[in-house]
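What you see is the complex with one protein chain gone and the rest in place.
Labels A, B and C are assigned to the chains in the order they are written; within every chain, residues are numbered from 1.
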Amino acid sequence: MSTVNLGLIGYGYWGPNLVRNFHAVNNCNVARVVDARPERLSLVTKGYPSVQVSTDADDILNDPAIHAVVIATPVFAHYPLAKKALENGKHVLVEKPMTASVKEAEELIALAESKGLLLMVDHTFLYTGAVRKIKELIDGGSLGKVRYIDSTRINLGLFQPDINVLWDLAPHDISILNYLVGQRPVSVNATGVTHTNNDIENIAYLTLNYEDGFIAHFNCSWTSPVKIRMMMIGGDQKMVVYNDIEPTEKVKVYDTGYEHKTDEDKKRILVDYRAGDVYVPKLNTVEALADMAKDFISCIIEKREPVSNNRIGLDVVKILEASNESIKNKGKEVVIR
Amino acid sequence: MSTVNLGLIGYGYWGPNLVRNFHAVNNCNVARVVDARPERLSLVTKGYPSVQVSTDADDILNDPAIHAVVIATPVFAHYPLAKKALENGKHVLVEKPMTASVKEAEELIALAESKGLLLMVDHTFLYTGAVRKIKELIDGGSLGKVRYIDSTRINLGLFQPDINVLWDLAPHDISILNYLVGQRPVSVNATGVTHTNNDIENIAYLTLNYEDGFIAHFNCSWTSPVKIRMMMIGGDQKMVVYNDIEPTEKVKVYDTGYEHKTDEDKKRILVDYRAGDVYVPKLNTVEALADMAKDFISCIIEKREPVSNNRIGLDVVKILEASNESIKNKGKEVVIR
Amino acid sequence: MSTVNLGLIGYGYWGPNLVRNFHAVNNCNVARVVDARPERLSLVTKGYPSVQVSTDADDILNDPAIHAVVIATPVFAHYPLAKKALENGKHVLVEKPMTASVKEAEELIALAESKGLLLMVDHTFLYTGAVRKIKELIDGGSLGKVRYIDSTRINLGLFQPDINVLWDLAPHDISILNYLVGQRPVSVNATGVTHTNNDIENIAYLTLNYEDGFIAHFNCSWTSPVKIRMMMIGGDQKMVVYNDIEPTEKVKVYDTGYEHKTDEDKKRILVDYRAGDVYVPKLNTVEALADMAKDFISCIIEKREPVSNNRIGLDVVKILEASNESIKNKGKEVVIR
Partner (left out) sequence: MSTVNLGLIGYGYWGPNLVRNFHAVNNCNVARVVDARPERLSLVTKGYPSVQVSTDADDILNDPAIHAVVIATPVFAHYPLAKKALENGKHVLVEKPMTASVKEAEELIALAESKGLLLMVDHTFLYTGAVRKIKELIDGGSLGKVRYIDSTRINLGLFQPDINVLWDLAPHDISILNYLVGQRPVSVNATGVTHTNNDIENIAYLTLNYEDGFIAHFNCSWTSPVKIRMMMIGGDQKMVVYNDIEPTEKVKVYDTGYEHKTDEDKKRILVDYRAGDVYVPKLNTVEALADMAKDFISCIIEKREPVSNNRIGLDVVKILEASNESIKNKGKEVVIR
């Protein structure tokens, strides 16, 4: 295949960014955009006169000239649309989180495999210069053994009407975590609360427990007066603070650590710590979404696996599903299958 | 009583601050300091030649000329020292947390009441200009109904050898919370991990659950490369960010809120939010410990109740004890008696 | 006139922003873009298929269907292009600084007046929510008498090949200053240095002296490792810090002031100061360039004067021209005519 003809379903908040970036990818032709709202489609036409538009997803799903489908709808629609697209032989990119349940995600993955089609999830953060640099630092061993990840991702709004704040914001953290440390958690605990009478948590806290003492914790809120996007990655040699709000100095590497030893009487553990220099690496500043779009198209053409593969997508859904169960059971530990 | 003769037991990290501040209180005479380490006592003598020193706590506890005892030892020693002091008719100020168990705390409170003595806990933060100002804002109604408190209190070290990070750091948050919102939690969930082979958590997370949807969450760590001391207090009218690291602009009041309503079909809850001006009130900059010391001495002389009363001290220990149980039971909900 | 047909000359760094914003203005039709570089024109065609392009400015200047011309070329070309456009009966918007000399600016203004045409300068900052809010605060009297403005506008690059750092960056500060305080300086002093062997200062400092003790000072550099865009506006009642790098809290109003009085012996002046609350007003977040574009088109249609009028544009050039003379004369005071 020399050019991938692309159809996009759902031109809401994220849709324009997707179209703009896929439009700029070599070997990619944005053929059609579908949205139920005519006023959204007129924006497409104004900006991209050559792109066809319509209100019926089947205009994409049933069009044999379209090779690949991008699904940017509310979460509940991911599964039926992706399923039909795969059944019709089309490669699929689905927005995060992949599906509304583990069962759906597993079914889609099996279907894609059986058909030899690419099924990818848009975990955009995996393509940022910041996450790439942190991955490089971890893989190169300079952080030592990673002991914890702690992330705060809070701001005011946008309240989602159908999914809670963990399903909305934590996919970023979970996918980054999964990409950085590889391991999968043994269990999760989650607590949260709703202040909007609709049983959809607007504040929630998620702890991920691992076998070897590694721990991850995510603090998510739609009701913070300030926007914070800060992740700490603590190794036993060095630690990283990743502050996504900073315009340029997003990643800071602290030559900071601690060691424990037993005192003379073998009675107590004494802990020593040190703080040294700080290093702020220069980051690649290419827009992450551009690299994500390129990865999707290249992987179709070259038949390889993307950075943001569907195993990460599935793990995200597994953890989210478990977090639901934990919240509804007052924070009790829920084991991940 | 015109002058309170004071004995201080424990001249470690916090002791010099206590002596310096009590030394400056009118109607207070720092009579004696006790510490098992002669090198610590020589510092007292150098700085305060008039203060007597010795290595035996009984020199204070059995001295009839001493009216009040300040206990600044490791936590496990709070109870036996405070008990003996009260039995010997002395008023007691104990460092936070009050005791190592609820049982001990309740026994001390009962003993103090039966003897008509003051038993106070040094929750210093209740005397800061920042916390006082936030209390004023809440009591004056300008925040509306308070819906959540979220606090991050992390830094590198000082690892405690006998208590975990929640017992070390969360007393600040819990006492502030208790002082600000009054209510007591129904239950707690806590998760945490130890990286130092001594079964003492160096990272821990604590959620406090309340009957009416209010939630509090505390993130405590001794293993962060950066020092963060930030508390958010979210009301349904306004929200406060209290950043204790800021030299002057510690308290920011955001005219920020959100409202929910049902849409036309009564099917969905829609949430609207707004962000407006920010206001940074000027704070009283008197050292909090000076006001705490004054409060202790004045309450002895005037026989009144201090701001940092022992009910707050007891509640702190109740929540900490429950957090232990929750951590050891993998995060399960533990009801507060 | 119901629709203004617009031609734009110069599609360099700023051109795309201009076209995007004029494209979105009601009653404005971006008819043609001219640039000598075909590769720039192909970007126009790709983004705006309906806009005509060519490499010859006369295609705009001689086209009777075009009512208004936007000139976004290097500074030296502003005068000849604007002159021909005005002579041909077209309204003109010229990028800042207006011209390369006072003489040119005065000639253009006289020409526009004699022809009854609009001649406006794009001092975009006058349309920002931040500057508008500060203007409102000053006009409303809450700052008291404004005593000083101090601005630092430094970053790394973009080195201009034809104008020095003051001509590049100070027009922002001077136009804001002029808009905020109205008065004109009596004289200027400027110092600076070149580190690039081309007699074009890359670091320069400019002091503006006023009759009544008001002072303004601008620090401009292309060779700073960090980007700073901070202006302080000191009134005798309150003071403003305008930090343009801040994403949301750009304007902070400090209830800060100082007073002087003579001591008892009338020998010394004693000065007292106070620091109070800080207030961070919410700002209008519409893109400033959008409002600038609207103002240009509306002023053509409604025959009124724009916020960024050409008297401000002329004053900017007067001060810049004087700064050149001062720098070349080792910082000596140069009187403004």
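Things to note:
The criterion applied here is as follows: contacts are C-beta pairs under 8 Å (C-beta built on N, C-alpha and C of every residue); 3 or more make two chains touch, one makes a residue touch a chain.
The shown structure was predicted, so the numbers you read here are calculated from the model rather than taken from an experiment.
Contact with the chain not shown here comes from a single listed residue; of C:Asp59, C:Glu107 or C:Asp150, that residue is C:Asp150. In the complete complex, the hidden chain is touched by one of C:Ser2, C:Asn26, C:Ser114 or C:Asn197, namely C:Asn197. Only one of C:Ala24, C:Val226, C:Ile245 or C:Val286 touches the chain withheld from this view, namely C:Val226. The chain not displayed touches subunit C at residues 147-148, 150, 152, 156-157, 159, 161, 187, 189, 191-198, 200, 202-203, 205, 207, 209, 213-215, 217, 219, 221-226, 232, 234, 236, 239-241, 254, 256, 258, 260, 268-271, 273, 275, 330-333.
Think of the hidden chain as still there; on subunit A it touches residues 249, 252, 255, 275-282.
One rule holds for everything that comes next: only the chains that are shown with their structure count from here on.
Chain closest to the overall centre, judged by the mean of its C-alpha atoms against the mean of all protein C-alpha atoms: A.
The most distant chain from subunit C, with centres taken as the mean of CA atoms, is B. Our note on geometry: subunit A versus subunit C, Cα centroid distance of 42 Å, whole angstroms.
Subunit B has residues 275 in contact with two or more other chains.
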